[in-house]
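Missing here: one protein chain of the complex. Every other protein chain is in place.
All chains are identified by letter, namely A and B, in their written order; residue positions are counted from 1 within each chain.
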Amino acid sequence: MVAGLSRGTLESLALNVPNPSKDPRSSTNTAADDGVPGHAYRVLVLAFLVGGLLVCRTAIGLTYYTQMGPGPGFFPFWAGALLSLFCLMLLIQSFRAQIPAFDIPEKGPMLKIVVTIAAIAGFGLFIERLGFVLTMFGVLLALLYVHGCRMLPTGLVVALTGSLGVGFAFSRWLGVFLPPAPGAVLQFIGL
Amino acid sequence: MINLKCLTIATAVALAGFAGNAFAQTAWPEPGKVVTVYNGGSPGSGQDLTARLVAEALQKIHPGSNFQVVAKPGAGTQLAYQTIADSPKDGYSFGIMSLPTFATLYLDPSRQAGFNRDSFAPAANFIFDPGAIAVPAESPYKTLKDLLDAAKAKPGEVTVAVVGPKSREHLDVTAMEQAAGVKFNPIFHNDSGTGLNNLLGGNVEAQQGSVGDFLAQIAAGRIRLLAVFAKAPSAFAPDVPTAEASGVPVFSGVTRGFTFPAGVDPAIVKQLSDDIGAIVNSPEQQENIKNLGFEANYMDMEQFTAYAKSEEDRIKDILSKIPN
Partner (left out) sequence: MELFGDFIAGFGIALTPEHLFYALVGCLIGTLVGVLPGIGSAGGMVILLPLTFQMEPTGAIIMLAAIFYGSYYGGTITTILMNVPGEVASVATMQDGHAMARQGRAGVALSIAAIGSFIGGTLATLALVLMAPALSEMALAFGPPEFFALMVLGLATLAFLAGSSMPRALAMAVFGLILGSIGTDPTMGSPRLTMGFVPLLGGLDFVPVVMGLFGLSEVLINAENPTPVLTKKDIKGLYPSVRDFRQSAGSIVRGTGLGILLGLIPGTSQALASFVSYGVEKAVAKRPEEFGNGAIQGVAGPETANNAHANAALIPLFTLGIPGSPSVAILLGAFIINGLAPGPLLFEQHPEIVWPIICSMIVGNLMLLILNVPLIGMWVKILQVPTSILSPVIVLFICLGTYLVNNSVFDVWVMILFGLLGYTLRKLDFPLSPIALTLIVGPLMENAVRQALSISRGDVSILFRSWLACGLLAMAVFVLTLPLWRLRAIQTRGALGRDVED
């Protein structure tokens, strides 16, 4: 019964039920077919399509089927193939129907996003070199600033609690291991 | 009246004792400095519990010290070993070394392990959990020989639950196959718990594991051990014959000990080794060890290092005979 359905029916099926789980903050614009907003959707779908094909290719290198059932390559192969298939469908559909546009964030929010990612990357890079407390303190200050906190005392308190306080609570009271600061930097509080 | 001679002798003895102490005991660990104990098990697992037990005990031996257990699970304990091998050689990082899995990790080229036996300075072995093979209580197999006969009659059909490919359990089954000239059908599971579920549910005919894995079920009467893969029967299952007695001279089990990265001051390594020895011999810890389902099996530095080599050779041999 499912096989007898055309793709169109499946589509209309889902679209008939008014947008159940649409994230209200996802794009409500549709592509104007120009510039990044328009192409972003297709680029993403294409990326997944290529990814799917790559997975297929890797899967072929693994044993496909043994006498005892599917080998390592079986499921990834089909998964990769299906992914490419669905992406192809999406790509074709994107030329016929409306697709969501990717609004590039404006300067302010863009800065927030970039700094947030950079801060977390900094966390990853430095946590094992500088220890949790120092790294987190820096990260929190950066984040607080870029997300708009301009009240210095509040910001400092939050940053200190988040780094020193949390570090203390976890490593002293709870006995959880957090990377310590190098040398004797924070020895006086026993971190 | 104080006899001057007595006083001199007393002072000399005291001084000697003091000096002797200073030489016998290195200043490890310095109070307040953190000693990190790595283990590759996930929380609540055997490795994790062992590490915590020993860390607690070490803190009692060295008052004022701070032994921190850090679990680094991942890649089947491989990440933990990599971390130990790469850690600073100041003697303030060490971790659990579990054989034979440790050997398998670097002998298997597909795992791209960045270490081998020379990257480590083994200190001491702590416990031993002999391998064992179990069947459900109502199983028609009464001895290991029964199972092997069935495997001979139906090659590749008798199902035995093991944990993962090239895991200790799998290698034990392979060793049995090589020793008895039979072929089993190993069924792989993510952990011994799911294997046990399949065993009890009648989906597999036997399960390869270690005595500690099966204790609770044996006590409940739901499963039976066919054999124990040690030189002598296990204290937890005294009437179960050894595999050797059933004609299959395979000796295997989980040994868990501790190791430093290579290059650490041998005096520190010896200190840990002696401490572990003390823990093994203390009555209260013996109770704890029994609770974990293990047998204490202390090996000092030299013995443990030799054992690591012998396990490596044994595993190399088995691996070389696996067809794929």
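Following the convention adopted for this analysis, a contact is a pair of C-beta atoms (placed from the backbone, for glycine too) under 8 Å apart; a residue touches a chain by one contact, two chains touch by 3 or more.
Just so it is clear, the structure is predicted and the values come from calculations on it, not from any experiment.
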item: Touch criterion as defined above, residue of B:I187, B:I276 or B:M299 at the omitted chain; value: B:I187
item: Where the missing chain touches subunit A, by residue; value: 1-2, 5, 7, 10-11, 13-23, 25-27, 40-41, 44-45, 48, 52, 55, 58, 62-63, 66-72, 75-76, 79-80, 82-83, 86-87, 89-90, 93, 100, 102-103, 105, 109, 112-113, 116-117, 119-121, 123-125, 127-128, 136, 139-140, 143-144, 147-150, 154-155, 158, 162, 166, 170, 174-177
item: Interface with the undisplayed chain - residues on subunit B; value: 42-45, 48-49, 52-53, 56, 69-76, 78-79, 82, 108, 110-114, 156-157, 159, 164-166, 185-190, 193-194, 196-198, 200-204, 215-217, 219-220, 222, 287-288, 291-293, 324
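By our rule, only the chains that are shown with their structure count from here on.
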item: Separation of subunit A from subunit B, taking each centre as the mean of its C-alpha atoms, in whole Å; value: 40
item: Of subunit A, residues touching subunit B in the complex; value: 175, 177, 180, 190
item: Touch list for subunit B against partner subunit A, complex; value: 32, 34, 36, 68-70
